[in-house]
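Since the structure comes first, as structure tokens, the remarks are kept for the end.
What follows is an incomplete set of chains from the complex, kept in their original frame.
Each chain gets a letter, A and B, in the order it is written, and its residues are counted from 1.
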């Protein structure tokens, strides 16, 4: 593809030789037909002048020894389009055996233009919108509803039974059959090996625009607000109500019945055990240090109340 | 179903119109044929008088503007039966293609009345009791023994090799072939996408009545006592011996060779790195706060030993 064609597809200004051929996206290894994406000045490859072109801001472009450029006010966003252009020509992951062993139940509604992987299982009464991609080994249990443009990673399970159980007088657990389902909006991405449980009576709800990484657990009756991002390994316990546009860091644990406001950011590995009522950045991480230092510190953490009493500090 | 039929099946007292028709369980949206479950007075829906009936205690019933009721001393436990009644009529998740692609090894013993999902793999020499439900994409490796009335969620792996490895003098890891297996008692529930490793020489043991949520890891040679509940995303490292009737919160990490007493409750996301020798509730969570406040605090945590020395406090 020529540089001027690329600038046309990306709807961006072009500098340099319009006829220069660009065949791939590069980063560390320079190549005369690679375009390199530079988001900030601290991250410029050493042999920048050996790349074929750069995608960057006008400001950064001026400091580079490279003529050919695509100029964008938001180069990160433009890069999502650039990567998509080269994805189409680079990879064709769908050409597996024609017999995909795709199992489908009764009364399933599947929209237009679906991409379904191998060994996918869709139980009865599931509704799925248009342009949906469901990767390999995914299980969608009965009654789940999924919107348009949704992507589901390999090995994920949607609509498994919630962990609702009641003790009887003999200390035996009695499982509550979960009558609710899972509703997933449009433009949702879900990573690989996730588990999303169905609701007890009402539904578990993942609203439109939510993105979720790998190995995430979402329990029964959780509601996730629009455009919230959930990083890998997060666990959200039952009946939480997560606001819109939250960014939840990796391995965050949210205990049951928690509410968060809109526009909340939670640092990776923090525990959320109380409601977060206003937007902002929240953190609860034990600092890491040399193990020998930690042993000395840990003793004093467990005596903090005594220390404060000793000091008569309130 | 009429209200008097429901009260007969639930073995509970009935108030109001015996002929009132109940066709579903409701919660937020009122409907004249819905029965609503109310466990405590703080949780009464606004339009309670528009529901068809209520399942609650006699005490709560008296405060409600609703004649039709099922009365139970333990309404949560009665609700597990109620949900099961309506589950049977609402969902039929098993009616997938007849060819389920169920793979089974040699010398496998499968009890009466099994429910096996699609793409389930059972290796050689596995023994499984009666009335077992194994959902889709489950792998049961060779030699695993499973009791009666066990439920296994989609994507779970039982009997994978334990993570036992020994360094040699060249810093290469040598894997120990795991000769033990996994024993699962009766009335055990296991969620989706869990991994349960086989023992090194002896077996990994999940005793009867244990319930386990999604994405849980149980390592080689762990023993879990009867009726213990393990929430989602918990990890239990090798050779732990967990007591009976423990309740282990979500994302708890238990390091290797830990023993816990019976009747221990561990708060979600805590780390257990020493034995717990008596029953009770245990917690180890870093409090979450605004990130700006956390940065000020975290500095002082790492200086706690110096602060104590400065104060000559012991």
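As a convention for this text, a contact is a pair of C-beta atoms (placed from the backbone, for glycine too) under 8 Å apart; a residue touches a chain by one contact, two chains touch by 3 or more.
These numbers come from a predicted model, not from an experiment.
J.: Shown here are 2 copies; how many are in the complete complex?
T.: 3
Keep this in mind: only the chains that are shown with their structure count from here on.
J.: So the centre of each chain is just the mean of its C-alpha atoms; given that, what is the distance between chain A and chain B in Å?
T.: Distance between chain centres, rounded to whole Å: 25 Å.
J.: Can you check the complex and tell me which residues of chain A touch chain B?
T.: 101, 103-106, 119, 121, 123-125, 137, 139, 141-143, 155, 157, 160-161, 163, 165-168, 171-179, 193-195, 197, 200-202, 215, 217, 219, 233, 235, 237, 251, 253, 255, 265-267, 270-274, 280-287, 289, 293, 296-297, 299-301, 303-304, 307, 310-311
J.: Quick check on the complex: what are the chain B residues that touch chain A?
T.: Those residues of chain B that touch chain A are 24-28, 37, 74, 76-77, 79-81, 83-84, 86-87, 90-93, 95-97, 100-101, 117-119, 135-137, 151, 153-155, 187, 189, 191-193, 209, 211, 213-215, 227, 229, 231-233, 245, 249-251, 268-269, 285-292, 294-295, 298, 301-302, 304-305, 307-308, 311, 313.
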